[in-house]
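Would you mind keeping the following structure in view while I ask a few things?
Every protein chain except one is present and positioned as in the full complex.
Moving on to subunit A:
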Amino acid sequence: MTELIIEISRWAIPLVLFFIPLYGYLRGVPVYETFVAGAEDGFKVAVKIIPFLVGMLVAIGVFRASGAMDLFARLLNPVLHLIGVPGEVLPLAIMRPLSGGGALGIAAELIANYGPDSFIGRLASVMQGSTDTTFYVLTVYFGSVGVRRYRYALALGLLADISSLIAAIVICRLMFG
């Protein structure tokens, strides 16, 4: 099982790179020219999202570096303790929807400090793997097309995040607790 999953993730991208151009060629598509035509869009989109990224990352950076995030985590700690969640994973839970790189850093730190096979190490792994960087996705996706009013998208994204966090905690307690 373990071996199989590691092999699948190693092969996924090479197989996509192998299969799509080959299939295209067999169907008579001028593969190189088509690739270049598609790739052209990459630059425009990446440049267009810069202002949105700057805005979001600056707010997150200040919130985190100032110690405000840790303070927020400490305030929430007693509540979590009541339901049996180790407070150590709280910064990860708060960081996860804000910044993918930041959350990965915290998860790696937790795994290194407590060991990958400890309860905290496993819980941090599941939390990291099961939620997404909602604010980044929202900012970048909406920013790239100029949508400014998000309707209920943020509420829905956060609902999905909170659901998977709670599910991660419950499932880890049942399986590894």
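Keep in mind that, in the parts below, contacts are C-beta pairs under 8 Å (C-beta built on N, C-alpha and C of every residue); 3 or more make two chains touch, one makes a residue touch a chain; residues count from 1.
By definition in this document, contacts and distances are computed from a predicted model.
**Student:** Per UniProt, what's the omitted chain called: "TIGR03960 family B12-binding radical SAM protein", "Spore maturation protein A", "NADH-quinone oxidoreductase subunit B" or "Hydrogenase small subunit"?
**Tutor:** The chain we cannot see is, by its UniProt record, "Spore maturation protein A".
**Student:** Of the residues A:73, A:120 or A:138, which one touches the chain left out of the display?
**Tutor:** Per the contact definition at the top, the residue touching the missing chain is A:138.
**Student:** To test your reading of the contact rule: which positions on subunit A touch the chain that is missing from view?
**Tutor:** The missing chain touches subunit A at positions 1-2, 5-6, 8-9, 12-13, 16-17, 20-21, 23-24, 27, 29, 31, 34-43, 45-47, 49-50, 53-68, 71-72, 97, 100, 104, 107-108, 111-112, 115-117, 121-122, 125-126, 128-132, 134, 137-138, 140-142, 144-157, 159-161, 163-164, 167-168, 171-172, 175.
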